[in-house]
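Sharing a structure with you now.
All protein chains but one are shown at their positions in the complex.
Now for subunit A:
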Amino acid sequence: METDTITAISTPVGEGAISIVRLSGSAAIPVTAGVFQGKNLHDAETHTIHYGKIIDPETNEAAEEVMVTIMRGPKTFTREDVVEINCHGGMIAVNRVLEIILEQGVRIAEPGEFTKRAFLHGRIDLSQAEAVMDLIRSKTDKAMSVALKQMDGRLSQLIGRLRQQLIETVAHVEVNIDYPEYDDVEEMSHEMMRTQTQEVHAEIDHLLEVAKQGKILREGLSTAIIGRPNVGKSSLMNTLVQENKAIVTEVPGTTRDTIEEYVNVRGVPLRLVDTAGIRETEDMVEKIGVDRSRKVLEESDMILFVLNYNEELTEEDKKLFEAVRGLDYIVMVNKSDLEQKLDLTKVNQLAEGKPVITASLIKEKGIDELETAIAETFFAGDIDTGDMTYVSNIRHIQLLKQAKQSLEDAMSSLDMEMPLDIVQIDVTRTWEFLGEIIGDTASDGLIDQLFSQFCLGK
């Protein structure tokens, strides 16, 4: 039977307090153990559950707090070794974990593949076979339509262009091989090949980079609201949520008191995160100091910094300015309906050109200005949505990464001065991976290219 290891998110999208990443196959336990901080899972007893953290091996940072269930075959759903990683609800955490698992060389499961394996290993009886086949069919159709919908027309054009560039290079090498005496075309050199691979590599790299930004767009800009006690942070949060249709509301979880509110402000998706605890630890800087506050705030994509119009600037306010220096933030001076005690000139000075909005949440004044400022901050930044070809489908991202890896293999063969026909094997692989993204897996493409590009024959 298939011995490679597969993984997928096994809980419905966007519902429930927990989400599960499931792995099945011989590498399920070692792979999980490799990115798990906690008990040594290699030796874990079957059917046991373990608390710990999933570590991103690239950054060595903890990505998610999880509970991991270890189930050794054959007493499992698929009869293979199965691992289930329980993450927090919401798509962000579980996607992050899935990505880390995929980085370890585990393959994303085809639609219905867990069930298929269960069946092929005799786990499901005969009467259910029809159902399994229906499931594969419907899930595949659904996955295909979703993937198609998620695919930007510009993306498929771009991939098509990259593939064309690769196939022309490959055809060039092939014509040198199959028609060694054909002198119309110069012999492909290592330098020519290097230029071609580097160009495509840069484009794929860019796509993956933009994919990260696309992820921000989908998942929302992580936005922190900070300020001293009683300046109106909770009111601001409530106002934004009321003014704008909340997309998803997550109830505080059972294992961690996180509050996330999703709002869409003038096309900018905000994820209002209670990073350091707006509600509980209102005196953040006081409690954990400027440096650590800053670290927490750096994880946010945007910061809403609330001041009180009715109070003079305090030491704590100044410390907060220090903590947000250089980050993307907007200052909102609340309670403008009350008497002015705040020195706005001083505030503008400290804000170093960042927007300062005067508002009264109670009187519903200044909210428009705030929202405009949020949109402007977002759209003026690096993220240019108008000109962005972004990849969102996790399978596409995975294929892009594989394509990139193949190209890098080709490039290292080039550096080792390997013959071009060997380098070309990996270039062809890249072309195939990119083809899978746009659903073009016909293998005759190369032969067609060969004969349309060159005049060959006896």
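Just so it is clear, a contact is a pair of C-beta atoms (placed from the backbone, for glycine too) under 8 Å apart; a residue touches a chain by one contact, two chains touch by 3 or more; residues count from 1.
Just so it is clear, contacts and distances are computed from a predicted model.
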Hidden subunit of the complex - UniProt protein name among "Anti-sigma-E factor ChrR", "Phosphate transport system permease protein", "tRNA uridine 5-carboxymethylaminomethyl modification enzyme MnmG" or "Sarcosine oxidase subunit delta family protein": "tRNA uridine 5-carboxymethylaminomethyl modification enzyme MnmG"
Candidate in contact with the missing chain, chosen from A:22, A:116 or A:271: A:116
Contacting the left-out chain in the complete assembly, out of A:64, A:81, A:174 or A:301: A:174
Residues from subunit A at the interface with the omitted partner, ascending: 2, 110-113, 116, 119-120, 122, 126, 129-130, 132-134, 136-137, 140, 170, 174, 176-184, 413, 416-422, 425, 442-444, 446-447, 450-451, 455-458
